[in-house]
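What follows is a set of notes on a single structure, which appears directly below.
One protein chain is absent from this view; the other protein chains keep their places.
Presenting chain A:
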Amino acid sequence: MAKKMHKVNVVTVGVGWTGGIVAAELTKAGFTVVGLERGPEKTRKDYMHTHDEIKYDLRGEIEHNLTKDTFTVRNTLKEDAVPIRDKSNSRIGTGNGGGGSHWGAQTHRYYPYDFEIKTKTIEKYGKNKIPKNMTIQDWGITYDELEPYYDKFEKMAGISGEPDPNYPDRSNPYPNPPLKKAEGMRMFHEVTKKLGYKPFTIPAGTVSQKYTNPDGETLNACQYCAFCGYNACEYGAKADPVVTVIPTAQKTGKFEIRNHAEVRRVLYKGKKATGVIYKDTRTGEEFEQPADLVVLTSYVFSNVRLLLLSEIGKVYDPVSGKGVIGKNFTDHHLVSGVRGYFKNKKFNNYAATGAFGEAITDFTGDLFDHTDLDFIHGGQIELRITGDTPISSNFVPSGTPSWGKEFKKQSLYYFNRNLMLFSQKAVMPFKEHYLDLDPTYKDDWGDPLLRITWDYSDNDKRIHEFINGKCKEIMTEMGADIVDENPMPGHYTGYLAFQHNGGGAIMGANPEISAVNNYLQMWEMDNLFVCGASAFPHFGVTNPTTTVGALTYRATEGMIKYLKDGGGQLVQVEKEAQLI
């Protein structure tokens, strides 16, 4: 029998970016919040000795161990899935701050085109432009509606950047100036400008100067130390829930975090959630946490799995295309691009921040004509300097052996004599790509693991090829002596280089085709909100966190309205369903 805890206004499942934002906004509005976090406590004191490639980059010290649970992967409906077993193939944040502690903090917004992708594509190219099984749909919100919340997220996180000349619709400038430019970035800027593109410095949550956010939390200036994307920042220079929204919530005295608390079910009576059941991961003891509002604020996988385990919402069926929970899952880890080798030029590749670079968006969204192209959307091209570490960075021109005398010679020679163009690309959803529960593999408590069914689509392959062509042109123009392309992998393996997945509990304008409304409120359960990239109907070109943060800030307004007005749906269902 679960031990019953005192009822609170809000319980969050996880205390990363989304849990932290919910806690900060709801406690500031006077409500009590309990955050249940399966990982350990973390503060900046834990960040002081993190310049260690083995412990952080390779062994994932601040990421979730797979000892008790993982996820399984298959490419098609016909196959059996196998579990991801090796922790280094999974990169899911854990502990206070979650993925928000180890992120690279690259913070672009999604484009107006993304939110109305289906309507805009059909308007311009006709229905036949969308392949039969591609399940793109509008998000049930427009860019203009979301813009104030992008602004709010950027101010909270102290984002340092300059406007992207292609996407000028901003109500305010970035709160901080862009990061400094390294030599490779200057070269990229010059060459892309000459080629007629519109380069800009990548906006980042590693702040360019000391900054105090509207909540009174201070971030320090980035030192370009390069231990960033797999590490937490000892300077407090990277926007991280641990140094921003979590302390903001804690200052109110209305926020309590319980660590080692793994939520197993959302409890409900009829169409109303009553709380959650969680276990202390150390003892196995079970607790019930009653709450007026239940908010799922975990990574995509845990959000969707908890809905499936709790039997909330209509389970998606990949054969009929009906149902919503598990629908439109996307993976965003395919890295396109090229590496250029310079025989006579050395760069300070060891110095960087998590999202250090210069980019162009000229081949994204519908900025370029797709009439004669057999894909939709596109990719951003980035000159990225990631702070090359010596174990992981042994880049050699193709044709060089991967070990032995020649390898050693070339890998030493080119360590500081190469530059990388990296491309993040939009990922479209498909009918047979989805999430459900695995029939074979279980976690330590005996519950089924989440199963991914996904593979690269023709759309992915065509964007990859198109973008690689552009990258090659730019790198050659930059003066590289040798230019090697990133190859297209045969199949998706489930490997997570970072945390870029979307879908499974998607947002939209009506409950036939979406799980949550544009306040991330479940259509089927008014007092259950699901925050995260699980709400993305497709994956935009760039990193998910900025859009997740904006959607979550907007959702907190809905939560506050719900609690003050005594409940109900916050959005009226659009009568005219978008099932064109």
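Operating definition for what follows: a residue touches a chain if its C-beta (ideal position, glycine included) is under 8 Å from a C-beta of that chain, and two chains touch if they have at least 3 such contacts; residues count from 1.
In the analysis below, contacts and distances are computed from a predicted model.
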| item | value |
| --- | --- |
| Omitted chain, identified by the protein name its UniProt record gives, among "Glycolate oxidase iron-sulfur subunit", "Chitooligosaccharide deacetylase", "ABC-2 family transporter protein" or "Gluconate 2-dehydrogenase subunit 3 family protein" | "Gluconate 2-dehydrogenase subunit 3 family protein" |
| Contact partner of the left-out chain, one of A:82, A:122 or A:335 | A:82 |
| Which of A:171, A:320, A:371 or A:402 contacts the chain that the document leaves out | A:402 |
| Residue of A:348, A:476 or A:569 touching the missing chain in the full complex | A:348 |
| Listed residues A:105, A:141 or A:182, member touching the removed chain | A:182 |
| Footprint left on chain A by the chain that the document does not show | 48-49, 51-54, 58-59, 65-67, 69-70, 80, 82-87, 180-183, 221-227, 346-348, 350-352, 388-391, 394, 402-405, 408-409, 412, 415-416, 440-442 |
